[in-house]
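A single protein chain has been omitted from the complex, and every remaining protein chain is retained in its original position.
Letters A and B mark the chains as written, and numbering starts fresh at 1 in each.
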């Protein structure tokens, strides 16, 4: 009976757009005639961020073997589809709804009632594509061995609960950004993260860390002595094109986060984003060249993405030269971070833990160092944000706290989720299925039926540097 | 003599921009200082729609065999190139020129004279990329067996005549949208189709139906008992990346159709578009999972595209929850529609008939059901559009009529065109050429000369579910 009541209430709610909301747009435009250009900016940048799903899919497919490519593609397509529905039903309300105790939002379920409004739904769209990015990061680390059903459950939970709640703490008026303690300590503002080094990337990276620990490495990744062996991805062209698509979409990711074209700072945000990516790529290329004798293509891609991840938090508040510094350090993190994990038995197929986790944390901290006081809280007015290099110790501490909480929440909830799934339904396919490949095992498909494929021997006996 | 006269008149017309037109832009800006943001919105959305050509090409190539990929790519490149020139010369004038009897337009040939104007040509660009989409839909259904020359003729005719005339009836002030009878029946407005479920997608889908009937199935598609056999596409990664590109471009397709950034409804249009695609993908995945035991990658892609097609007509006039319903039903249409056709000997390689034809018709009808009265005729003012669920039976009937006319015009002209071509020059390559592959037969090319290809045996003897 109660079930039917709920459905009835929901239908009435859905059918009727309530008074306060403006689904038509005329009222909203009358109140703010300047809005059209802000809608154009936020929506087109949101479209660019959505397109990053294709970039993540190509990067992961490029680093995976041919026998798992259809599965990789299906994971990246369905974490966006499932995530969209989960964020529509529950996630957005928890993240951006009316605040409860600084913990979570409480309004906007199913975008019904008050939320059936042109401005609210513009915000929904922009926040959705960020949620999807956080979700898809994990896919790359755990590639080639998880059950597809487990991945779907994970996608729903991360988009409905894990991401939105942490997102509320930073962007929804929650305690990390707005509690008295944090604001006071920061010197006028609490924890900040302009476009999501922590909220999106480190969150995804540390959930990936938990999942990789519980899943275990791929068959054949380590020899009998525990030494790592290279399992080359099937398509380096895909990996680089995926990196280009991410770099292209990331301009929307960072500069779009003003949600307003009236913040002309967007030009500096876009340029800082590019400089950090360039520095990360050049640094990773140089490190692998010096260490292995040849510039490694896969690691250079990861250097570029790590630069993009690291600049995401500070992009609006730092100068171009410091973006180069932030990207350079991210290049070190992407390479040495990967080798450090690999030596400890953690088989992260695409390197998402160092690239998104560690570099995301570095982004939060870099903001606390390099913010130069030329820009405010998503606005040109004061308070203007300064970091350690410009005399603001308090904000540096705030950012350290934010980074720790970010790790604790992401790793904690990620570990709990995958641990429960492991206990209840098992998270890994059988060894036979893993050897056969997830395309056949999980989808009765072959990604490249017309190409004669091989996996056992590399066509040319060669030592693959860089653990890629 | 007359020929030379025509050329002379044309040259004079082309050389001289007539008085009324504003090719410079200064006058147009003076009359409406708000236009720049509308031009930015319409043009960038138009660029996104153009990029969907790459999405259609990758989806079709992914579902075709390696020996036909260069031909698939060439068809998708040249239907846009040939279509651009045909729409420049004749198509735009027939579609958007000064109306004659509600049937066709009569001005704007070669964008000369009055049409050499910043606003007219902005409209031309936006309408061109829609025409190209309608044309390229057919390519996927008839893949792997048509003559390339026939495909070029088809591309010119559909972009010059078939699409523009039907487009005039809906978007050019023609009888379906503006005749007294239809407006009265609809309760203040005639047939509507916000971004082209019918004008673009069902039109393409039903021309494809006619072509597939006249072409016949591929060699080997049916066994001696007439049972369908799976012919797996050569590259599922291409198919999914193509789907991502379509999903990304479709935001421009639907939200751009306001042609104005001052319609803040664009945020709801973009979000409805995303929700319908997500629902279509999840539904198709679930159906194939339940029916075949494994979630089918190809069908899941088609479910997403069917959701996008179906929401294209109603996207501006419905609520988010109904977008989920519309997309869910499209997921059923994409899957069961494909199997229904396949059982009846219709070999639609990519499934464009159910995905664009049947789902396009469903989109027109869904508009007549779910329009909730919160938005008007491409404007915030009245009349506000309502459907069956909100009490407007008349408009529901209008949409049914529109759907029937849409099918009759598309299937009728499509059948006539391919029938004539079949009689005059033959529309299919020889069996030997089909077996050799169209890359070599039609282009003296091999798409992947460095990969050892196979077609007879699937590398791993396996039963391919889902009739893909």
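Quick note on the criterion: contacts are C-beta pairs under 8 Å (C-beta built on N, C-alpha and C of every residue); 3 or more make two chains touch, one makes a residue touch a chain.
Predicted model only: the values in this text are computed from it and were never measured.
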Checklist outcome for this item: Touching the unshown chain, chain B contributes residues 14-15, 17, 23-26, 28-29, 35-37, 39-40, 43-44, 46-47, 50-51, 53-54, 57-58, 61, 69-70, 73-74, 76-78, 80-82, 84-85, 88, 110-112, 116, 118-119, 121-122, 124-125, 128, 148, 235, 238, 436, 439-440, 442-453
Checklist entry - Which positions on chain A touch the chain that was left off? => result 34, 37-38, 40-41, 44, 48, 65-67, 232-237, 239-241, 243-245, 247-248, 251-252, 255, 261-268, 270-271, 274-275, 277-279, 281-282, 285, 292-298, 300-301, 304, 319-321, 324, 372, 374-375, 380-381, 384, 389, 448, 451-455, 458-460, 462-466, 468
